[in-house]
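Here the complex is missing one protein chain, while the rest keep their positions.
Our next item is chain A:
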Amino acid sequence: MAGKRDQSGIISLIGIACSFISGGLTWLAIWNHPTVSAEINWFTIGASTFKVGILLNNLSALMLLLVPTVALPVHIYSRAYMKGDPGIHRYWMYLSLFCFAMLGLVVMDSLLLMYIFWELVGFASYLLIGFWFTRETAVQANKKAFIVNRIGDLGFLIGLAIIFTQFKTLNLIDLFGETGLIYQSAVTNGQWVSPVNSMDQIWLTIAGLAFFLAAMAKSAQFPLHVWLPDAMEGPTSVSSLIHAATMVAAGVFLLATVFPLFNESALLFIAIIGTITAASAAYFALGQYDIKRILAFSTISQLGFMMVGIGIGTWDAALFHLVTHAFFKCLLFLSAGAIIHEMAHLKTHSHLDFDPQDLRNMGGLKKYMPKTFILMSVASLALAGFPLTSGYLSKDSIVISSFEWALSKGDFYLIIPVSLIVISILTAFYIGRLIFKAFLGDFRIMDQVKDKLHGAPLHEASKTMLIPMFILGICCLFPLFSLNPVSYHDSWLMDGLLLDEYTFAPCHSAHLIIPLILLIGSIISWVVGWKWYVQHTYSLNTNSLALKAAFNQGYINELYQWIFVDGTLKIARFCYWFDRYVVDSLVAFIQFIVLSLSRLSVWIDKYIVDGFVNAVASVAYWTGNQVRLVQNGKLQTALYSVFLFVLLGLIYLIFF
């Protein structure tokens, strides 16, 4: 049961099922009921005590319900998808670690603990992206994901530091609750004044931007989105859970939690970055051929939508989109996983070498995988915002609100809603392209595989995979979220997320016109897509510069490689050169000086000091030698000496 023999993942399954049940019960108890919280002391430094605790309000209860609801189908699906993989025991371990971290993230009541779980989620993502670590691309991808996430963690830390300095607490209730410290602070005379501290008002903007930096890295906003397409190296079930539904949503969750902190400038910045992200990702998705890459860019684009939702002040709409996006994106990934699974089977059976994820090798799969086709189409309609799906409600809520917001701010701001409308139409186009190229038309590599096998080249996915997908498919339709399919304001989700009124006035005509524009635009894009991909009347140049740029993701990866990787290597090489030629020669020079001094010292010691001593000795010797001559035994010498001493005595007596 335990360790390497746990191939079935039954422990993880039971665990996530329990989370699902308890999440549901918690949601029932907390939704639209008073907030519940509890905390204990953790540690004290100086005069500050840091506490650990749980906070359950509408937002965390919603996430507590969402995460297991998406994770449970993924766990069941993984049993079939990862079957036979030699590392499957690690898979269940990492998946459970991730679910733990994500659930922990949403219930914590202190920003410090949120940070801890934030990093843990990033770590679990690193482990799962590099699950097949024997592949070089997977190793590069998980390294990239972790490093880019680290930049966001830096932003989180800076935000934490600023908040702690300003408010002396990191508790969410004390800060952002209804009578919280944020609401008691104000910006007066260029200073951000709080009940316990005051600092220059620029720090308010910086704090907001720091938390947004954290969300930018985690939720793959431009320009820190580069890790998400590469993260597709991990198993598809991992991509569906982490990189579509939950982890990337953590950034949006964070922003919704610290929303009272943002001032005008920070919010505008968020909205702009969100729009840029949505636009660039949609553009890149148009030129991709890998099925998972298209979905990855689609995720980035939809996250951009959510950020715009936060930037314009309607964070309830952003969270609504988060929830609906979780379901249909997860379903899209699971269906893509089913297709890839079958294509990989075909590859091993026919002993050919083709990329099982490449759209150009697929086509006409509707014949062989009808249920997958229906489910994927439902999810695609939800992504495109087609009426009667959940995506219609949430996406339109953001687009319409952005239009009303732009009207209230000034005509220049209309760029954002107009861009969002264009992006939505592009979204419909690229997801339509995916469906058309994969499921309709003819199976493109049929000629290559025809004689290698008997019967159909592909089979429908197994029941273990289909049933979770089916459950998610039900959640993509409108009844789960609102009994009224056309108005999003009736959704129970929006009602519960406590935003009494927006800062801008509603525009009722927009509620009609914009959905109409989006619907017509989507239908037109699908007609064009049908013509191009099913009837093969493609009229654009495949090798055009614009398409090449889209395929190469705008060459952003190459830019980062050139600036950061090559730059760092150049700096490292320079440091090596400096150390080798400058520092070492300095050391050698000092060594030379010291040696010369010591040689001089030796010379002085040998010739001068010793010479002096020897000279004294020589003088003594010579003197002695001279005096010795007296003792030569000659009589006259003796007489001479006597005479000398008598003379000396006489001189002494006479003169002294």
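Rule of thumb we're sticking to: contacts are C-beta pairs under 8 Å (C-beta built on N, C-alpha and C of every residue); 3 or more make two chains touch, one makes a residue touch a chain; residues count from 1.
Rule of thumb we're sticking to: contacts and distances are computed from a predicted model.
Look at the chain that isn't drawn here: its UniProt entry, checked against "Transketolase", "NADH-quinone oxidoreductase subunit K", "Oligopeptide transport ATP-binding protein OppF" or "Spore germination protein", names it "NADH-quinone oxidoreductase subunit K". In the complete complex, the residue from A:Trp492, A:Tyr621 or A:Phe643 that touches the missing chain is A:Phe643. Although one chain is not drawn, the whole complex shows that of A:Gln561, A:Ser601 or A:Gln631 it is A:Gln631 that touches it. If you put the missing chain back, the residues of chain A touching it would be 631-636, 639-640, 643.
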